[in-house]
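Inspection log for the structure reproduced underneath, given as structure tokens.
Each chain you see keeps its place in the complex, though not every chain is here.
The letters A, B and C name the chains in turn, as written, and every chain counts its residues from 1.
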Amino acid sequence: LVLTGCSSDTPEDSAAAADAAKPAPGLLPAAEGSTSYPLELESPWGSTTLEERPERIAAITPSQDDVEALVAIGVTPILVSEDQTDVWVQRELDQEIEGRFSVTDGGFNVEQIAAADPDLIVVLGADVSADYDKLAAIAPVLSTATTSEGESSVANDWATSITALGEALDLSEAADRALETEEEFFADFRAEHPEFDGKTASYVVYYGAESGLQYHSTPDSPAGLTLSRMGFEPSDNASELEYRAVISNEMLSAIDADVVIFSDNSDGHHADLTDSALFQALSAVKNDALVIVENHSVDGYFVIDGTEYDGNLSWGLARSGPLSSTWAAEQMAPALADVLGAE
Amino acid sequence: MNTSEPAPLRAESVTIGYDRATIAEDLTVGVPDGSFTAIIGPNGCGKSTLLRAFARVLKPSAGRILLEGKSIHEVPTKVLARRIGLLPQTSLAPDGIRAADLVARGRSPYQSLIQQWRASDEQAVHGALAATRLEELSGRLVDELSGGQRQRVWIAMLLAQQTPFMLLDEPTTFLDIAHQYELMELLRGLHDEGKTIVTVLHDLNQAARYASHLVVMKSGTVMAAGDPRDVLTSALVEEVFGLRSIVMPDPVTGTPMVVPMDPRTPEGDLDGAAALRAR
Amino acid sequence: MHSTALSSGTPRTEGVSDASVPRRSAVWGLLLTALLLSFLLSLAVGANPLSVGQVWKGLVNPDASEASIIVWTERMPRTLLGIAIGMALGVAGALIQALTRNPLADPGILGVNAGAGFAVTIGVGLFGLSGMTGYIWWAFLGAAGATVLVYVIGSLGRSTSPVTMVLAGVALSAVLGGLSTFLTLIDETTFESIRAWGVGSIARVRVDDVMTVLPFLLLGLALAVGLAGSLNAVALGDDLAASLGTSVMRTRVLGVLAITLLAGGATALTGGIGFVGLMVPHVVRWMTGPDQRRIIIGSALAAPRLRRRRTDRGAPRRDRGRHRHRGHRGTRAHRARAPSEGERTMTVSPGIIDFGYRVLRARTGFSSSRIALRTAVVSAALFALAVGFAFVALFLGDYPLSLQDVTSAMSGRAEEFVSMVVIQWRLPVAVSAVLFGALLGIGGAIFQSLTRNPLGSPDVIGFDAGAYTAVVVVMLAVGSQHAWSIAAAAIGGGLITALVVYLFAYRRGMQGFRLIVVGIAVSATLGSVNSYLITRADLDDAMQVGFWGAGSLSRVTWSTLVPVIAISLAVIATTILLAPSLRSMELGDDMAVSHGTRVGAARAALLVAGVATTALVTAAAGPIGFIALAAPQLARRLTGSPGVSVLAAAAMGSALLSAAHLLSHVLAIAFRPVPVGLITVCIGGIYLIVLLIRESRSRSGAAR
């Protein structure tokens, strides 16, 4: 059977995770001493108390957003969702993650989480209202969800998440450092690529004839954020489109920009669309400013202009975390420079 | 079976019909105390409609149906169901039901949550099966019975309901001649026990033989009512049905016997008015 | 072919059809005008807000302008395609309804959709199939294969029975659908690429693909038109059909072939648009009368427009790691030819009547009852089984607990966390498996009995769609997620839907048939409303609803369960009180009235109770499909009871759901977690197929 970035590993035996319950050395960096325990952890669904500095951390957001945040400050979680762990996280990890848990239609499998015996449960960017009580019975729960006017929001803002993690784990300095590193990276990046400055860019993903073309670079979207940090401006129609709006053929002109990054998720059938008269009429195409990213996510690599790269660029662009966005920027830079420099 | 005190059932200037059409207007017709009433009349004249109104299946849009002086629509349905039973012209049997089960359904007016199946229910069903000679077929699937066998099952169900008033719509349909007469004898027996029988019949001779009271309908009105011996004449048959006939005494019972004329043998034209055969 | 039918449909004897002729020609005019209008509208309206003038200019002088490109390369092919697919599905629906004499049958019932989906799943998952053209062939072959299988199961007895065929189709569809979902669960890649195919949109189909399929559609259409006369004869019953010179067998085989060609082709292109095939023939029949020639042509004309409202429903959502599974529906009954014990008289307790089966008569001074021994034994056994399964499931879970841990937790002597896992986490789920199964069984039994149709289950009639809508509204608009408010919303939504359906369907007494037709329409409308609400909602809320919409027991806690238990006690009590009325209504309204049943009131109350069962389960666990449909039919075949028995259906529902619950635990331990709903569908479906095959073998019925 085949796997893609959106797919899952075969779940590892959770019983094995329980066996390895002894704290592995070096799961997290040494304490900085800036946080004092016990620490009250608030969330819209209730609160828990962290009695002492945790070591075994379960990161249970299905999309693994919290894993990236943890790894960014040097922490290795003991339990994550069964989705494949991405390259940009993998390359920063210095040891294997102990266990995986499955996400089914019913929600979190709380028994698997309990069996891993965590002493902190991190859930950033997911609503666990229904399971909160059960999770809290297992271990203290850290969430950055906020409440306003009775509605809870789990919108994921990296700075908030990382800062909160730093505080809870007594790693505030590491958190600040991670954020600074990212800032520095993009400052350097913009300096290195002045040709991107002020150019408009759109990022679209093509899912094949069946489900069509989606627009992914609205200003607040992960890809939009990454592109703007790289120095680009949003394309003309970016603010009118919804994130992941399906662009019908009739409306293709809406994606036009100085450069169009076109991610092909259709198993190589993108010519169905790109050869059409309406697509050929785009100014980016006429100006030769179309970057086609062929996803071979099954085998974990992608291709731009005949060159293979490791990892899954689509997923990298679907995040704007400190590890993913810097990685994505690195990957795209040569091709973009090629297109824009040749202008 | 329990004898019931005599009880008059009557429609008082009722208007009955369906959404699109009024079938009978300002109709007044009574079922005499403890009578064996037969309703005859041409197809579509409203016999079934009247019977359904008596069984409060149809609600009259004007007028009232009275049972012992009280409007039947004011009597609790379950109570009424122990007084008046109906055998509709056509009925539906649930898939896969067996004869005895269907008959047992006739007991439902007597059942409550706690009293679901008393010895009296058992006896009533048994009696009904015996009276319709269905003992041997009682375990058979209703779907797999012949037309006549099935009709007897429905009659048994009505019998099991043990109501003092029994309304039957063409109960002899599908029955062979022996079963027809057997059914009529059965009804007569029930009548003798005090039940009031109201039945729609197409066989005028059976009606004449067994009924103590004959109601003759045409186009939603009652053309004649009374003792069959007085009512059933050749002229009436011609007027109501448009059928020329001779009416002679039944050689067995002496009741009127209608023998239709044969249009090919005009010498049989005993009646004067050889009018057109309308509808 | 239009003109043939138009000029031939109506016998024009003077006085013969005077009343209906003008009305009919008006109907034809209406249908044709509407078709033309929708054709023009489809050209004029699109994603790009071109003005009518631009469109017209682009249309009449094709050049390189954007408008012209859009009109000629986008809108024209899409329009023609939509018409072709709509016609195919509409006609296939008319055919299947005529063949099975069941107003609830849609082409999917022959396994077309499920077969196509399964084949594509296998193709993608095991053979690395990719791209539309590949899908089409696999889908087509899958549809054909499933249909043939359904037909074979349906004809195992001495003659083909439409009822068995329908049931077999429903069961097979359920199983294939379940297997497809299962495969995609194992291998998400497959799922990702199939999901879009399965949503049923024609927006992205390419002209080339249509050309591949078009010959099949045309052949199917020709066959359908050719069969119309025979279908008219078959509608009169097998006896008359035969004596009118129609070979019933041949009509069925060809009819099934035509359906495969039409629905298989359309499904291959679009991934299945179910509603068209179900609804269009009803709308058309209502306008044109019962002549199949008119219905078939009318469906062809009407379908393209109705279809358009359903396109673009499945805007992709971000639901990584969370997937929703469509509920499966199905099941259709047949007179249970239980082995006749009529000849051997056996009475357990003293009784004088031979009921054709063993009867238990229990009498005390206070109460008395009679129950078929087999029904009693089977129901008791099923309940015992249900409780047993649920109990065993307490011992299984991902948190490692010893046998002793569980037993001591049950007796309240375990350590706090252990006892919480058992009592707070596992016990409510186990209890809900038993209770919800019973509720669903009861709801199914009530509706199948009221509508006299084995396909008449609450999920088909649309009451769970109503409950779902209300819950979505409450969650999204009001923002409340409390167990009581969700339960109240679900019941309220179900009841309002029921009321609406009832009001529409009521015309001096209610007929099961009209109830069904109105129900389907309402259900379809609500389905669209639901998807609209969800696509409009912001992401997180939508995800929340998505979670809930999947239908799963594992999130049930005592706080959600307590309201359900409280209300369901009332519902069950109502049902017990009304069961006698339900039984007497099986004999027709006239008979029921004369047996002392207040038909109107009883029907309304039963409707409420039936709706409440479904709504309660929907509220607590999300929609759990198939049980309401399958349990009454399975129970009936096991007990040999006449009609559907509420008690046995409840027991069967319990047993099914708790068996599925247990199995999902076993699978999770041995392999990987699988949603309960999926397992229910698979075991229920397979079991139904087995029963059908057994029944066909022993069936009499050369005649039927």
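The rule is short, and it goes like this: a residue touches a chain if its C-beta (ideal position, glycine included) is under 8 Å from a C-beta of that chain, and two chains touch if they have at least 3 such contacts.
What you see is a predicted model, and the numbers here were worked out from it, not measured in a lab.
Displayed chains are single representatives of each kind; full-complex composition is A x1, B x2, C x1.
In this section, only the chains that are shown with their structure count from here on.
If touching chains are joined by edges, the resulting network of the protein chains shown is an open path. Between chain A and chain B the centroid-to-centroid distance comes to 81 Å (mean Cα coordinates, whole Å). Inter-chain centre distance (chain A to chain C, centres taken as mean C-alpha positions): 39 Å.
Inter-chain centre distance (chain B to chain C, centres taken as mean C-alpha positions): 43 Å. Contact with two or more other chains is made by no residue of chain B.
The residues of chain C lying in touch with chain A in their complex are 46-48, 64, 66, 69-70, 73-75, 125, 128, 130-132, 186-189, 192-193, 195-197, 199, 201, 203-206, 271, 315-316, 318, 320-325, 397-400, 417, 420-421, 424-425, 479, 481, 540, 543-544, 547, 550-555, 557, 668, 672-677. Residues 18-19, 52, 55-57, 77-82, 84-86, 88, 91-102, 104-106, 108-109, 111, 113-119, 121-123, 125-126, 129, 135, 138-141, 143-144, 161, 167 of chain B are the ones touching chain C in the complex. Residue ranges of chain A in contact with chain C, taken from their complex: 1-4, 6-8, 10-11, 14-15, 18, 62-63, 81, 83, 102-107, 109-112, 114-115, 127, 129-131, 133-134, 137, 150-151, 153-155, 207-212, 214, 244, 246, 248-251, 253, 266-267, 269, 272, 276-278, 281, 298.
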